[in-house]
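Worksheet: one structure, shown below.
Here the complex is missing one protein chain, while the rest keep their positions.
Coming up: chain A.
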């Protein structure tokens, strides 16, 4: 067997170890990992707690958005009803879509990842517990404030797609639209934090021996899910930023009279918006692929094909965004491309469906609640997929688009593809977190009510759409043959509501949270999350030799529990987990993990405050919150990146691992690279906006900045990158003064400031203002993005200087300095590309 890191796989044969483990090890683990009590539980960062809070909050938003839907269905039950006034209805449907997509579906999938992944991978926790806590609390406070806007009539009313010009200042002068832009813009940050956590967690904290092909299929789904967030979300982050700039400062990105274009928003929105559907579907599909083998009591048929399907879905889904724009008068060639791609994306879905069918055929399925939900989801999803193929046919879409046919289609896809699998998963995995499993008897009722209700609600909507009923209407006229169908649909909606209510009752009766004394492996799953666990996850971390280790090694649970595998104790007396290599999961080093801290919570509160208070235009308070948020983040970081006494420790069976690691194999490096990918994607979308607007309205491109200024800007950025790299180099040298790296880094950041400063100055001299035209808006937009990076680099310079002063930048290599250098080099590159690109058009 080949090795990836030089680790000798023969060492795995030392496990399970012989002999009794010393007394007190388990007690020490429990002491180290125990959660704070009482109010201080809010400072908990362990994934068992954060994950459970997270799932609970996402479910709360599901119920809230569902209640909005029920009220809307009452309004539409009969023609010309006055139960919901027009404006309220418009706010309700906007909130229903927005909350379901941004506050329920995506967070729920991340929440389940936080809860399940460490257990499935037998890691002690996710690699950045405080980041998870921050992401959760930011989402919690931000989401609740956002939702509360509906009680004050201030909820957004421009639809979840927020098309300008309707959402521009001229047609939406109130702060409703700002709630959407700032509220959602900020929840996206939380989603990205979660994605970074998941990518690094899946690739670097798997149990030793869990090579990629032995990785649970759910981890594959989550990996693709997180990668899609990293690629897709930047587009909407940039979009919300541009629209808010247009609203607040009249930068005309979307105003066709000044060289903007409303279609730019649609491109940015759907480049995120369509992959979003698969972002929601893939993790749910991963959950089903985990459950079906257990429920059918056999191995998953075609696991490799499913992994390929995940990858293909992720890839193709970024080539289909324009199928939401078939009715905008697109050129015929692009229509053909997007139509073909939209059909192609259904092939990977077919692979997954037939894999589940085949697995059921091989096994002996038990008809318990998770099975019913999985089957109900499959049938519903197939119908949604088929109507999806129908609307991928462009001429048919010209009729169906923006009609109730689409309402039916998308609910079939999302409820069949995500909601039913989610309920299956809740029934299946709750015994892992609760003293009692949920009730099978109630569960079957829940299923049948939801399943029948779903079909009764949404199937008739296909007909409504083909009979000419448009979407997003607060009422309709009688005499159009829509009355009876709408009434039936409303009856169905309440049937679903009844099912969900019954589920809540089931939860209240049976769900009793516990991390260790849980109901256990009720359904007989074969993957690692069903090992006996405490807050520290498993007592020892097993060597993984197959995809379903619990089925293949009956002694595994006992040996793990008796500490006969990796890390049966705490080697350093701190929270820790084993970081393994990305492909073959060979142990590389021991990561020291941070414990409970109130700083992520405070940082989240102030971040939420910054955005929410900004919407009501109390700028002083908003900026005060922003500064406090930065202080809290820096404070939480301050404790991290410290050396422990022991350079290497015994992680079991005499295998020694280092306790500190720098450079490209450290988890911090990986997280920074993912973060830089996000930043780069935002930059790519900004460059796209610039080139796109130039292509649409070249006649507005009149001003030109001095090209000779490049002779100053480019050297400044080059100096920034060079000095940053030099600071890293000098740290490794024995002879230099201890303060040299810090000083060099500060100089590097000064050069960055000089670069962006000269660039701004030369554009201001050209006479172009951001409000002048689409050119001005996009040029200053690009410069603003670079300014944000430079601002962050300035914060880093202060942080590095402070750590340097306290002798925390330790030779020869230090992660804090490494990562700041990495960021600075990137910022210099982006600055240089910005300076060149903005001067290319018009070429005077």
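Here is the rule we go by: a contact is a pair of C-beta atoms (placed from the backbone, for glycine too) under 8 Å apart; a residue touches a chain by one contact, two chains touch by 3 or more; residues count from 1.
Throughout what follows, contacts and distances are computed from a predicted model.
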| item | value |
| --- | --- |
| Omitted chain (choose from "ABC transporter ATP-binding protein", "Fe-S oxidoreductase", "Sensor histidine kinase inhibitor, KipI family" or "cytochrome-c oxidase") - UniProt protein name | "cytochrome-c oxidase" |
| Residue touching the undisplayed chain, where the options are A:9, A:36, A:56 or A:256 | A:256 |
| Residue among A:63, A:175, A:250 or A:466 that touches the chain left out of view | A:466 |
| Residue of A:387, A:510, A:622 or A:804 in touch with the missing chain, whole complex considered | A:387 |
| Per the touch definition above, residue among A:344, A:769 or A:833 touching the missing chain | A:344 |
| From A:165, A:532 or A:582, residue that would touch the chain that is not displayed | A:165 |
| Positions on chain A contacted by the hidden chain, ascending | 79-80, 82, 85-87, 90, 157-159, 163, 165-166, 170-172, 256-257, 261-263, 301-302, 305, 327-329, 332, 335-336, 339-340, 343-344, 346-347, 350-355, 357-362, 365, 375, 378-379, 382-383, 386-387, 389-390, 393-399, 401-403, 466-468, 470-481 |
